[in-house]
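Only one protein chain is missing; all other protein chains are in place.
Think of it as A, B, C and D in the order they're written, each chain with its own count starting at 1.
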Amino acid sequence: MLNVRTLDLHYGAAQALRGVGLEARPGEVTCVLGRNGVGKTSLLRAIVGHRPISSGEISLDGRDISRLKSFERARLGVAYVPQGREIFPLLTVKENLETGYAPLPRGKRSIPDEIFELFPVLKSMLSRRGGDLSGGQQQQLAIGRALVTRPRLLVLDEPTEGIQPSIIKDIGRAITYLRDKGDMAIVLVEQYFDFARELADRFIVMERGEVIASGDRAALEGDDVRQRLAL
Amino acid sequence: ASAQETIKVGVLHSLSGTMAISETTLKDVMLMLIDEQNKKGGLLGKKLEAVVVDPASNWPLFAEKARELIAQENVAAVFGCWTSVSRKSVLPVFKELNSILFYPVQYEGEESEKNVFYTGAAPNQQAIPAVDYLEKEEGVERWVLAGTDYVYPRTTNKILEAYLKGKGVKDEDIMINYTPFGHSDWQTIVSDIKKFGSSGKKTAVVSTINGDANVPFYKELANQGVKATDIPVVAFSVGEEELAGIDTGPLVGHLAAWNYFQSIDTPANEAFIKEWQAYTKNSERVTNDPMEAHVIGFNMWVKAVEKAGTTDTDKVIDAIVGIKVPNLTGGTSEMLPNHHITKPVFIGEVNAEGQFDVVWNTDDLVPGDAWSDFLEGSKDLEADWVSKKCGNFNTKTGKCGGQAS
Amino acid sequence: MDASVTPALLYLDDVSVTFDGFRALNSLSLVIEHAEMRAIIGPNGAGKTTMMDVITGKTRPDTGEVMFDGHHDLTRIDEAGIAELGIGRKFQTPTVFDMLTVEDNILLALKSDRRPLASLLEKLTSARKERVDELLERVRLKDHRHRKAGNLSHGQKQWLEIGMLLAQEPKLLLVDEPAAGMTDQETADTADLLREIAQTRSVVVVEHDMVFVRDLGVKVTCLHEGSVLAEGPLDAVSSNERVIEVYLGR
Amino acid sequence: MLTVKLIDRYGAVFIAVLAAAAVIVPFCNLAIEPGSAFHIPDYLLPLIGKYLCFALLAISIDLIWGYCGILSLGHGAFFALGGYAMGMYLMRQIGPRGVYGHPILPDFMVFLNFQDLPWFWLGFDSFLFAMVMVLLVPGVLAFVFGWFAFRSRVTGVYLSIITQAMTFALMLAFFRNDMGFGGNNGLTDFKDILGFSVQAGETRAVLFALSAAALGLGYLLCRYVVTSKLGKVLVAVRDAESRTRFLGYRVENYKLAVFVLSAMLAGLAGALYVPQVGIINPSEFAPANSIEAVIWVAVGGRGTLVGAALGALVVNVGKSWFTGAIPEFWLFALGALFVVVTLFLPKGILGTLQDYLGHPKAAKPAPEPDGAAVAHPAE
């Protein structure tokens, strides 16, 4: 579904990504691993269209999307849970969720019940302003908001950050559920190694803007990757 | 023609900013006059050349532009300014660089400078006759003096107050009201005027409201149904141009005092209006009093230059006093030694077409008075640039330079 | 009040905060001793950050008492004053000065006279320079010292903020989710760092990462709905039924 | 960068140019014969002098806006107050030479029937006193205003708008003839300063040199402030005001200090401006003037000091030139200039130049973080 090849990305003169490649398939979770500042977020920004790329290719279902605007990508089914939550602070929780209606046809504009099942706290806080929520609540909202768009490609940047253990487990279960439905591709950036290992079908490890290792689930089981991250 | 062969004339009127609304017309009229003079063969055998600058309704910029005109462009004379403050701002420049300014707008008086010629009305050529008219013709006993809060209305109202009190009008029969520039909400004031006017005594409003504020004022008058037959308003700053922006239907009968009205039926005026409308390619364009002042000023300057045979400032200043030119309303205006001119005074009533019907006029031309006889500080002063070479000669002390030595 | 009467460094008693009728803190009481490190856990929205807001003066409690060092009533002092008393804070979402360089961020945080005139005249001594270097080293941002802080990655900002916190040399450190967005290795490093600091100062850490909390090896307080649900060693707290139910999950 | 040089590349050029101008321009005006290619005509001297005063005003605005994020839309008020203080001194110098020849009262007071000199005019016959007032009046106003506003944590547009309200209120007040400041006509027709005629070439030359010196010193002072640690605190305040508080800095005191300094510089600029243009009137308080001054800074490059001065120069030279050369269309040209600068030189003239030539060590203007519009300081 998603195919990223030889991606370069610059911030001004500094290069943040060098020839990065990544593949994500429906029904699979692709994990991006790496220490602080190696370019994980930059890669996701390139995929969702928040940063222009310098060269390389990003295609979705074989179609080149690298020049499309973010909203066009969203309309093609790309949903993003950014690092740092980026919820709309002055919109209520309900309104935050409703911003996800934009790419949907009229008939489908509703908030799926699963979201409230997964994050019950959102239901009880529908009329509170997003910015007033606690950090973890905001993170839950950010994930919920992405799901409202019924994405085909879900891009998550450290979704467990600041979330209480029990809900992390729920999120894990949810991701598994979504994966198992089989029509959604998931790209996940995660520092929490155990969490990543449980979910990943394939992974890449990044270092200084480059992919230094990649592989499938089996390759994650060994200590190899964990050691690389600890360096 | 090379630079030597032209005589440059400066035109210093705001073409942008708040005053553009009034001053742009004066720039156009100057261009027309210069054009016309050139068609007649120019002046002293040379062509006239207009140098137009835009001081943008910004007073310090007036001074800067005046300096530019005189020092850089070497103009022989400047026609310009509208507001008093713009005149005050350029005054030191004209004195320093010794050049000539023709100032075409009615103003508060209290000034007479060697380098300035005041072709608009002094208070005695506008305000006082208007009040006389209202009193006699309309039997007004109660007065509202409403103005914008700046020097011209303040001075005019002060003169009028002294004048009215001198005639026995009581304090409680005079109401004075000042508003800021560009005041646009007149509800309270108009209703106050209505209240003041409902005492049974005949009431009139003497308006020195300036510029933009007039339109909303008149619109409010119309809406609150203040009719000229109940409480007439006589204005000193509302002319044909200003009326062009208002539906005058409900305002018929309100008055204005000027030295010129477009509606005055003389051959000279008819020709002027025709020429103006042809020049601006707009058969609707109106003429007004300051335009006539420029016409008079310009013609006087031309005559003076011809008489002096040069554009040299001092010689022209000497030559111009006493020069007489026909004005557009049938009389002949003369430049007086105090650098003001003689003018007829007309009172006009607004009619439904946005013009004024003259309802009264002075028999003779009234000489402009630089120093008011009704103000404490200035009643002893006299301006005479011919015999006394002084703009503020104190008749009491017999010395030039006000009261002190 | 005399310091000897209440020897605790920080003393919260019966603190309540409501936002438009919602009780974020519900008569919360908490005592932190000198040179004590305390881990605070609790579900999202339990009031952990709000508690820090109250201590640092960002939020004023509706009721209750907040005393520092025995005799400073923190509810009456403004943010700057509280900071000057020696309370430093790392925010949950990293907040640094985006337009300043990494080292300037640290420099601003360095302990010094905070008055305008003093700042104007302050000289950059070599001692200070060294201190900045040392701190940058500690938070592994040496290579990034000339970059604008705004251009750092999320995790780098976290580190920078920790560096700024250290630079202040506060008596009490409030650390809100320091391990978020760090790799497991970094998380462990952070735990080491905090343990080291806690030898001389008091530290309050909020964290959801149980591995990290275990690493700290200190007394744990679990908040829930604005008040203390359980308190004690981690093992005791984490086997508390209620804590499992509302927080840890099964 | 832990330390920044007091004088950077642009600063050096700037100071050099100013110093040269302070000497050469008056020299070329007085000593070189008209007609020579090097002669600087009389009318240019006060004109350039005026630009220098505007440049100082721009620098004072840049100090608070560019470095501390305080967008004052009322700085013209401080400029005008300094100008009025100077104007009052100049009026008193006229003495009995006014048109009415009153020994003490200025002309406008005579014909508005003032009997005595209002109390606030006392002392202005002394040059020293007047000069103290030039700094003190704007300074005290800024202090009082800032004291309340910064303490109440009025920030962003709210602060901008109340500064605008302040200057607007002052404008209306000064328009009032009863205030005793000459109403709409203001103060004008000055005769001499310290006994020298304001219209004499030599006086002009000295005023010019003084303006250049004031600009240079003002620049150095601001530069000293922004390169000190205080300057860094200011930038920190601009970026994240409340975060700065949690570091223990009393933000309001910092703001107040630079605000007062800035107001005094603006007052000084106004004081030098008045004798060179020959008039001070309430329209200097007009909000549009203050906005325009902010625009000079933006054109030149916010947060660059030299850029602010450059911006003031470019815009005003443009204005002087356009109003004479294309009087009917100059607003198009000026308007287009503003639009073009914002679109193509996003950091202003100097900011862009700096980027182009590689940046010296200076605090850059903050491009506001995405989405964090003034209206929404959140996020």
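One rule holds in what follows: a residue touches a chain if its C-beta (ideal position, glycine included) is under 8 Å from a C-beta of that chain, and two chains touch if they have at least 3 such contacts.
Rule of thumb we're sticking to: contacts and distances are computed from a predicted model.
UniProt records the chain missing from this view under the protein name "Branched-chain amino acid ABC transporter permease", selected from "Dissimilatory sulfite reductase beta subunit", "Cytochrome C oxidase subunit IV", "Branched-chain amino acid ABC transporter permease" or "Multicomponent Na+:H+ antiporter subunit G". The chain that is not drawn here is touched, among residues B:E349, B:D369 or B:D384, by B:E349. One of D:I162, D:V206 or D:L221 touches the chain omitted from the figure, and that residue is D:I162. Across the entire complex, the residue among B:L97, B:A244 or B:C400 in touch with the chain not shown is B:A244. The omitted chain makes contact with just one of the residues B:R67, B:K219, B:H294 or B:H340: B:K219. The chain not shown here touches subunit B at positions 15-18, 20-22, 24-25, 137-138, 149, 177-180, 182-185, 187-189, 191-192, 195, 198-200, 212, 215-216, 219-220, 222-225, 228-230, 232, 241-242, 244-247, 250, 252-253, 255, 349, 351-352, 354, 357, 359. Interface residues of subunit D with the unshown chain, by the touch rule above, are 71, 145, 148-149, 152-155, 157-158, 161-162, 164-166, 168-169, 172-173, 175-176, 240-243, 287-288, 291-292, 294-295, 298-299, 302, 328-329, 331-332, 334-339, 341-343, 346, 367-379. Contacts to the hidden chain, counted on subunit A, fall at residues 48-50, 69-71, 73-75, 78-80, 82, 86-91, 95, 98-104, 129-132, 145, 149.
Here is the rule we use: only the chains that are shown with their structure count from here on.
If you average the Cα atoms of subunit A and of subunit D, the two centres end up 51 Å apart. Work out the mean CA point of subunit A and of subunit B, and you get 75 Å between them. Spacing of subunit B relative to subunit D, judged by their CA centroids, is 35 angstrom.
Among the residues of subunit B, none is found touching two or more other chains. By the touch criterion stated above, subunit B contacts subunit D in their complex at residues 15-16, 52-56, 58-61, 63-65, 67-68, 70-72, 83-85, 88-89, 91-93, 96, 110-111, 149-151, 154-155, 158, 180-181, 375-378, 381, 391-392, 394, 401-405. Across the interface of their complex, subunit C is touched by residues 1-3, 225, 228-230, 232-233, 235-236, 238-240, 242-251, 253-254, 257, 363-364, 366, 369 of subunit D.
The touching residues of subunit D, when paired with subunit B in their complex, are 41-43, 46-47, 50, 96-103, 108, 110-113, 172, 175-177, 183-186, 188-190, 199, 277-279, 281, 283-284, 319-320, 323-324, 327-328, 330-331.
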